[in-house]
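The complex appears here minus one protein chain, its other protein chains still in place.
Letters are used for the chains, namely A and B, taken in the order the chains are written, and counting of residues starts over at 1 for each.
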Amino acid sequence: MGAFIAFQDVTKKFGAVTVVDHLDLEIAKGEFLSLLGPSGSGKTTILMMLAGFERPSSGSILLADRPITHLPPHRRQMGVVFQNYALFPHMTVAENVAFPLEMQRVPRAEITRRVERALDMVRLSPLKDRKPSQLSGGQQQRVALTRALVFEPDVILMDEPLGALDKQLREHMQLEIRDLHRRLGLTIVFVTHDQSEALTMSDRIAVFNAGKVEQIDTPQAVYDRPRTRFVAEFIGETNLVEGKVVEAGAQQAVVRVGEAALNVSGEVSAGRDVSLSLRPERIRLGKEPAAANALPVTVADCIYHGDHMRLVLKSGPLELVARAERLAGDWAVGTEAVASFDPQDCTVLAS
Amino acid sequence: MSRASVRDRSRAFALVAPLILFLALFFVWPLWTMVTASVVDDAVTKVLPRTAAAMADWDGSDLPPPAVHGALAEDLRTVQDQQALGEAVRRLNSAVSGFRTLLTRTVTAAREASDPATLDLSTIDPRWSEPRFWRAIKEAVPPYTDRNLLAALDLRRDAGGSIVAEEPGAAANRIIMLRTFVIAGSVTLACAAIGLPYAMLAAAASGVMRALLLLAVLLPLWTSLLVRTAAWFILLQQEGLINRALAALGLIDAPLPLIFNRLGVIIAMTHVLLPFMVLPIYSVLIAVPRNLMPAAASLGAGPIRAFWRVLLPLAMPGLMSGCLLVFMVAIGYYITPALVGGANDQMISSVIAFYALGTANWGMAGALGLILLAVTLLLYLVYGRLSRSPQLPGA
């Protein structure tokens, strides 16, 4: 089956600056894909090219195997939700939602019916005669979403749609959007710089850095098996450990770090200097010397975080951060201990 | 980032083009017309082209050779455009009086003559044997002149063609320019003296108080300039409110002369221009964080030092734009001095209006206008550099 949306070798330059660099990206029908990256990584430009507001400098974009690279935005059938909602300030809620249907020359009576049904669905019917400026942020967000959905577009594009909401409302809206996606089988491309948002909502996440894709994977794979140093550091917190590969096998290797030889996962060749990523919560701390993958450490600092403790561990020149549950015992500063982990939790990063 | 497509650009141009065309035709061109009016002096050349050519070799010392007589007769005989002839006559008559009758008589004779090329003009009118009439024609023949521009600066060319100062008795323009700058400068100072503390007061106030202080500035700005000038006319007159109030308070015995003098002009213009001083300063001060003065105080600066070292430097850009703006607008003022000023308070605009409306002397009006225009544009240029947006407040 061919991809529903495909970017083929797309490059976008603004003057001398390359914002998107030879991008190949495929999105399946019904998929929720997040474009995640720091500001300036090109993710919004990609969305704007997909919506038709920007033209690629080279390469092509396909929708259902049809090239749409040069199709103007109003003929693309994509519902866009903008960062600040971009509601029409001079129209009421109902008029905003009716707008795309009017553009499709849907008969009057049907427009009224569909607008009412759509507003009912997001519980905004009582507010339908208000102007956007009379709504709260969350209500505006729901109107924007409804307006983008009401004309049943092929794809919904969202450009940091939750960025302006406070934390609680944001988390609520995340669930609401995820729910809509599942219920209606929508194809959603979602731009965000908030990693937890991307992890919560997406089927797949594409992590961008400086105009290039660093990794496209499921949220779990992106978190547990980051391919690059950038991904490991950008998503979640991690310990970066430098070492030398002494033994290489299929999908696993032995890496020498200081005195210890550690079993890790990843495809590398022997003799290379590599970086390893080890998430703090995957480190097990014990008093007894473990059989394998263990480093002798000293607790250098212990920071109280309410539901857990963060421990700073020293092993020779190496410094590790570990997360300890409250039940896992008391770790006073200066305590000697052993840190261990499973081989699949420590990943070799591509240099 | 300029990434406009050719289509966007041509659409934008199509939208802007009507106004460009309109302003080019009815704004730039009129100004250009005024500038050229001050240097073009082609009324005589247009009517007497042959004479002009024939006179080229004549040194102007004695009487011109007979060929010039013939050329002049031929020119006058063939002249069709009576209006152009009239302008030429007026131009020559203003140089040497007597030209009006002389030329009228000569035109008639030239038309009746059988062979104008050999006509001896002194037989028609004895004045043609006086060199000064011929010299006047020779001086009026070049199509461009710096006469008006020089006169605007109280300069002229002497008989030898070198630039000399006008005799003190006839020199009025420099005095008027100086007076214009003095009045505009006084008004600017008065506006700064009142406007700076007032803007600071408004910026420091809050809520209703600030709204009230600002409204007091904006209300005059929205009120017709003419209404405001009329109001001052009524207030300042002999039997006006101010004199009556002062008399009622027992402060004066006889009414003070407030109108038709310099004081009245400066009071009325200060009132009119004060908003242009307050608003730029206010807009600069309003951007200053409110806790800056307390911060300065906490660092050990007393109120006066804090004002001098913190608030005043911050208000400086606003004060500078305000002063430039007030001065720039003030030097071009016409209505207020015309209505509440006396004969000795008329500024350069009044003189321009006098030349243009009173005597139809476009050359002088244009030359003085050019000077005023140049000074104003220069000030505007500095103003534009100083303030981020070239837009005037109140617009």
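Criterion: contacts are C-beta pairs under 8 Å (C-beta built on N, C-alpha and C of every residue); 3 or more make two chains touch, one makes a residue touch a chain.
As a convention for this text, contacts and distances are computed from a predicted model.
Matching "OB-fold domain-containing protein", "Aspartyl/glutamyl-tRNA(Asn/Gln) amidotransferase subunit C", "ABC-type spermidine/putrescine transport system, permease component II" or "Formate dehydrogenase iron-sulfur subunit" against the UniProt entry of the left-out chain gives the name "ABC-type spermidine/putrescine transport system, permease component II".
Touch with the chain that is not drawn comes from one residue among B:I163, B:A211, B:L226 or B:M316, which is B:L226.
In the complete complex, the residue from B:L241, B:A287 or B:M316 that touches the missing chain is B:L241.
Considering A:K12, A:K43, A:R76 or A:R225, the position touching the chain not shown turns out to be A:R76 (whole complex). The residue from B:A95, B:L339 or B:L386 that touches the chain not shown here is B:L339. Seen across the whole complex, the unshown chain contacts subunit B at 2, 4, 8-9, 11-20, 22-23, 26-27, 29-35, 37, 194, 197-198, 201, 212-213, 216-217, 219-220, 222-235, 237, 239-241, 244, 271, 274, 303, 328, 331-332, 334-335, 338-339, 349, 352-353, 356-357, 362, 365-366, 369, 372-373, 376-377, 380, 384, 390-392, 395. Touch with the hidden chain on the side of subunit A covers residues 51-53, 72-80, 82-84, 86-90, 99-100, 103-104, 130-131, 133-134, 147-148, 151, 157.
One rule holds in what follows: only the chains that are shown with their structure count from here on.
Subunit A and subunit B, compared by their mean Cα positions, are separated by 66 Å.
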